[in-house]
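Missing here: one protein chain of the complex. Every other protein chain is in place.
A and B are the chain letters, set down in written order, and residue numbers restart from 1 in every chain.
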Amino acid sequence: MTVLDSAPSITRRLVLRGAGSITLASLGIVAMPLPGALATANDKYPEDAFKQKNDKEAIKLLYGRTAEASDKIKLDAPEIAENGAVVPISVSTSLADVTSVAFVVPENPNVLAAYYKIPQGTLPNIANRLKMAKTTNVIVLVEAGGKLYSATKEVKVTVGGCGG
Amino acid sequence: MASSIRVRAIANGDVTEVQTLIQHPMDSGFIKTDKGDFIPAHYITELTFEHNGKPVFIADWGTAVSKDPYVKFAFKGAAKGDDLKVSWIDNKGESDAATFKVQ
Partner (left out) sequence: MAAHIGRVGRISVRWLSIPVVLLLATTCAATADGTDPVREARAFRDYFIQKFPNVKLDDFVNGPYSLNEDMRRQWEEKEQFPPYEFSLETGKELFAKPFANGKHYADCFPDSGIGVRQTYPQFDMKSGKVVTLELALNQCREANGEKPISYTGEDMAALTAYMAFTSRGKPFDIKIPDDPRALEAYENGKRYFYTRRGQLNFSCATCHVQNPGERLRAEVLAPALGILNAMPIYRSEWGGMGTVSRRFITCNSQVRRVPLEPQAEEYRDLEYFLSYVANGLPISGPGSRP
């Protein structure tokens, strides 16, 4: 719920996963308890983060730290959105051990658009369709190997001329 | 009435690509009616995909996800014929769930 809660949760989740997968895998057991740990550790819907109007605040609330730009993240978004109501945006990355991905749209009334939790075994490639209120630099955050990375891309949004 | 959830889950070797389209207004709460009243926010907050009882993808959504939301992701470890359970809950407490077979 608070900033303090989320930071330790992320750390705890990573540590559990790292330790657990080695132990259980070596026993030939499918890592069943781990997803449980993942689910309970950061189970809460980040309500406060979703209410933020400022991208730095939203990222701080969600991840408890700032991100470093990474060229290993490919953020795909149109140059000019054909319609701000449905903008196809996707991300793929070669970073290892991705645990979550978030999309932040700075000029939106609520800047955090989506937050995806990536259990082990799930690929860090996501495509979604977001609403964009204005032209802005869309930010994608990738949490990988305990660190936070980001990439940005400007998407132009204008009023449609044929609206009706 | 039919489920609100549509899924295409296709296995290609060890990787299963999942696409989903969900029928939901995803009202942000920022749009007004012709009369000038705000249409109340009504949007999916959590969307979960489970395979063999284990979550393989969890989406936490806000008001900026488009109407009739779509998401695509891929995960390892599933095979053709496996079950994929998809469930969502929205800010009004409404929910839906459905199970699909991996193709």
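A few points about this structure:
Everything that follows uses one rule, which is that a residue touches a chain if its C-beta (ideal position, glycine included) is under 8 Å from a C-beta of that chain, and two chains touch if they have at least 3 such contacts.
Predicted model only: the values in this text are computed from it and were never measured.
All shown chains touched by the missing chain in the whole complex, by label: A, B. Listed by residue number, the positions of chain A touching the unshown chain are 78-83, 85-88, 90, 127, 129, 157-164.
The omitted chain makes contact with chain B at the following residues, 2, 6, 8, 19-21, 23, 67-68, 70, 72.
Throughout what follows, only the chains that are shown with their structure count from here on.
Separation between the centroids of chain A and chain B, computed from CA atoms only, is 16 Å. Partner chain B is touched in their complex by these residues of chain A: 32, 35, 38-39, 45-46, 50, 85-87, 90, 105, 108-110, 112-119, 121-123, 125-132. On chain B, the positions that touch chain A within their shared complex are 15, 28, 30, 45-46, 54-67, 69-77.
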